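I am attaching a structure below and will ask some questions about it afterwards.
A single protein chain has been omitted from the complex, and every remaining protein chain is retained in its original position.
Chain lettering (A, B and C) follows the sequence in which the chains are written, and residue indices restart at 1 in each chain.
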Amino acid sequence: MNARTLRALAPLIAVALALIVPLAVSDRFLLKVFTFCGINALVVVGLALLFGYAGQVSLGHAAFMGLGAYTSAYCTVELGWPWLLGFVAAGVVAALGGLILAIPSLRLKGYYLAMATLGFGLLMSLAFIQAEPITGGVDGFSGIPFPSIGPVEFRSASSLYWLVWGAVGIAVLVAHNITSLRPGRAMRALHGSELGAQACGVDIVGVKVRTFVVSALMAGLAGALYAGVVGFISPSLFTLTASITFIAMTIVGGTSSLAGPILAAVALTLVQYSDALIPGLPRETAQTIQSYQEDIYGLAIVLIVIFAPRGLAGLWKRRSAGNEAS
Amino acid sequence: MTLLQVRNVTRRFGGLTAVDDVSFDVYEGTVKALIGPNGAGKSTLFNALTGFDRPDEGSVVFEGEELVGRKPREVVRVGLARTFQNTQLFEEMTAGENVMVGSQARQRRGFTTAMLRLPNAVAEDREAREDASRLLRLIGIEEWIDVPAADLPAGIRRLVEIARALATRPRLLLLDEPAAGLNATETRELVQTLFRVRDSGITVVIVEHDMGLVMEVSDEIVVLDRGAKIAEGPPRMIQKDPAVIAAYLGGEVDDDV
Amino acid sequence: MRGRTFGWPSAVLLVVLLTALLAIAGCGDSGSEPSGDSTGAASGEPIKIGAILSLTGTYAGLGEPEKNLIEMEVKKINDAGGINGRPVEVIIEDDATDEAQAVAAASRLIEQENVVAIIGATGTGQTMAMRGDIQRAGIPQVSMAGGTVITNPVDPLVFATPWSNTIVVPFTLDYLKGQGITKIGLITDSGGFGKDGQAVFKEAAPKAGVEIVADETLNPGDTDMTAQLTKIKNSDAEAIVMWTAGSEAAIIAKNARDLGIELPIYGSHGIARQEFIDGAGEAAEGVKLAAGKVLDPSLYPEGSEARAVADDFISSYEQAYGEKPGMFPGYAYDALYLVVEAAKRVEGDLTPEALLEQIQATTGWVGIDGTYNMTAEDHNGLTVDDLQMYEISGGKFTPVQ
Partner (left out) sequence: MSEFLQFLVAGLKNGSIYALIALGFTIVYAATGAINFAQGEFFMLGGMLCVSFTDLGMPLPVAAVAAIAATAAIGAAFELLAVRPIAGDSPLRIIMVTIGGAVVLRQLALHFFGPDERALAPFTEGASLKAFGVAVELQTLWIWGLTALAVVALALLYRKTAFGRAMRATAIRRDAARLVGINAGMMVTVAFALAAGLGALAGVAVAPLTQTAFGVGAAIGVKGFAAAILGGIGNPITAVAGGLLLGLLESFAAGYFDPAYKDGVALVVLLVVLFVAPQGLLAKAGRVKV
């Protein structure tokens, strides 16, 4: 099998591997951990579009996830809507949030856009605390039901796993379609040179706004899934730290790539749960790793940006390009 | 036939008048050069023509349509494409992909059709791909098609940017110092490309410091000095124009090789 | 340029459809998953109890001594033969004073460690957050947090060792009334404990004949309470009552003194710890609060069981950690022993159900907070008799009449 066939088959193999995990893993906690990986991957797919492809930074992505999570929780618990309807509402509200942030941010670039998104994220986390009648305030929102579609309820660890990774699969498909066709080139052009993109007739405003909206939508859906999987959400989940974690995953994964950020999302999520992953790892060691988790994220950002600015995807592309040339 | 009418265009920055009441016409099927010493206002004028900057006064009419106040992307869609003095390629994209972006100006399919991978989005994509190969072949650099822009030699970068501009299907192509940074061989190739472009029916406006190139390719020349037009006419006349000679001798002649 | 635009997206689509099918199929097994093999463990195998504590974050100052205490007592229990011959293993998780992490910790303890009971959390918010997981697992939980919501209304699975606000707040109000104070400025945090306290005050104050003339809140993590205190100062409050367990209490006391407010300050039992005195410094002097008699065991009659338990607790903690225990290790002591003593009484298999039954059957058990009498209606089991009013003077908690 040569490199090219391998590359063509790689996504298929990855998907197949992802699918059989619940059949091979009997530890329910480990399955839950892999489910969390999927939720983070979903956020990161959206962020990869916005940041990795279009070059628009967002330091407030956790806010969109929170918008989705609270919307879904409120709709299902307080309004009694079916889960699927709440899920759709979560996406809509998060996408609206993206629109509301994107429009005034259009003329902001670089540092100012970063600060605006950061400010928006912090403001939203304050809002989650203050909007107590809806969100439950600091104490959070509990008693969120399991996801269900019609008569089918996703209760077991494996069904939740499949639900989440199914959503990731659809998101990847959509994202791949966007990036491989006209909008994707417009996004990458925007990233490469805004002047050049304008000279090519790229609708800069349209691309920015739409990418923001799609990205926020995916984060919102991920939030709704989290709410359903865990059954409890609180403002402390959707903070600056979470936003930076997502950014770290995206940066480590690399620009102009979906596979890289997804892999990075899975890998960096697993850092938190090393003892679930490695049987027999002493609890103390796992806790030590856990206490250095954010150090790892921070250091990963710094090192990748300095030494491998195109991330894992960039390294992989360079290697495979080298292979093909030889 | 007049393709582009520039009338009394003025652009000020604070107390400085960068472009001062400039008017000229560009005729269809010709090559027009804008020359002048450094700081004469050539690039500012270029930006004003293409929607990247808005002149304080004056009008720019392209085939009866007023361009002042339009966004760059609208100007491109009307049929004016440009390149940049500092090439604005998309460094992480290949030469082919760069040229494909040029097709965006005339394509319509957006996010939704792409998300669902509807047939017309795929068809558009294929069309852009084929067009990019065709243009690169036309310019004679098809062997660079899969090379990332960041890895291209300077001469090829200029040509890729021209191909990208051509992919927008322009009626008028505006080139900002296309020969800057090119060696003699590359400049020869550029000249050939310019003739090929002109012969395919595309009008060209060029800002250039390389006088040899300017004299060779242009049908008419506009000379700017300190923002104002000081001469206009065919190359032979311009070479002898006392005002032009004074401007170039008075200022610093900048060959910029 | 590669024309490979077909290939893998369609493959992904196929796989997604397959996922949907599998997912639906996967739902069938929802009821049949094993709920853990905590039952029928072999003799000699350790009895696993989970503990979720705030070792970092706002309540780190509370959780750390709780952890110390648990580690110390578990060793003692195992040295003395464990529970009916089986050793006890307490698996401690840090919730970082964060509801979401508390949930994650509970989930890990239940699903990975198969614990028979959970002690914790340190804070009210975290305790409430893990309720869903506790219910799904059907195991008993003994909280060390003081929010009334934990045990009122009663959750069949959840107990709490600190006095709930419904005991402490009326006690404090009665004391205030006794001091001739009828108008108070209340300042509470917006977290679980403070919010709960605020609600109980609003309900209990009119009954006690005390009026709340200013009702201010703060957010956990706030560092400047000038605005709230200025409002209280400008009301006709005769005392400041602050109901928060975090480090914000020290800032309130300091700000109040710095603003030149001479009103007496009353705190919650959440500040009965050295960190408050250290943090507030001079400003802590004169602050009054209600807490358990363990802060001064001499309040118990000489030779009583309570005196012996308290003396032993204090001396062994001091010996191990070189400092006097505040109230919080006491909450942990009671939580741990409520579970351990109940486990000792279980005959036959140590199932969560049997353990739950025995915890609820606790009567007349003397802990650090006082004497516990659990019933189906009362999952706190303490009374106002177990409380004492203290004043901070000379950097110490001094009992007052």
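Here is the rule we go by: contacts are C-beta pairs under 8 Å (C-beta built on N, C-alpha and C of every residue); 3 or more make two chains touch, one makes a residue touch a chain.
Note that the coordinates shown come from a computational prediction; the quantities given were computed from them, not determined experimentally.
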_Option touching the unshown chain, where A:P11, A:G38, A:G55 or A:P183 are the choices_ = A:G55
*asked:* Touching the absent chain: which residues on chain A qualify?
replied: 55, 57, 59, 104-105, 107-112, 114-116, 118-120, 122-123, 126, 130, 240, 244, 247-248, 251, 291-292, 294-295, 297-302, 305-306, 309
*chain C, residues in touch with the chain not shown (by the definition above)*: 55-57, 60-61, 190, 216-219, 222-228, 230-231, 234, 247, 250-251, 254-255, 257-260, 275, 278-279, 281-282
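Everything that follows uses one rule, which is that only the chains that are shown with their structure count from here on.
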*Chain whose Cα mean lies nearest the overall Cα mean*: A
*Just how far, in Å, is the C-alpha centre of chain B from the one of chain A?*
41
*Whole-Å gap between the CA centroids of chain A and chain C*: 34
*Could you please state the distance in Å, as a whole number, between where the Cα atoms of chain B are centred and where those of chain C are centred?*
72
*Would you please write down the residue numbers of chain C that are in contact with two or more other chains?*
5, 9
*Among the residues of chain B, which are close enough to touch at least two other chains?*
97, 117, 122, 125
_Parts of chain A lying in touch with chain C, wherever the complex brings them together_ = 8, 11-12, 15-16, 19, 22, 27-30, 32, 129, 137-140, 142-144, 152-159, 162-163, 165-166, 169-170, 172-173, 176-177, 180, 230-234, 236-237, 276, 283, 287
*Where on chain C is chain A touching in the complex?*
4-5, 7-9, 11-13, 15-16, 18-20, 22-24, 26-27, 29-31, 33, 91, 94, 98-101, 103-104, 107-108, 111-112, 124-125, 128-133, 190-192, 195, 219-220
*Which part of chain B faces chain A closely enough to touch in the complex?*
50, 52, 71-73, 76-77, 81-84, 88-93, 97, 100-107, 109-111, 114-117, 121-122, 124-125, 128, 149, 161, 164-165, 167-168
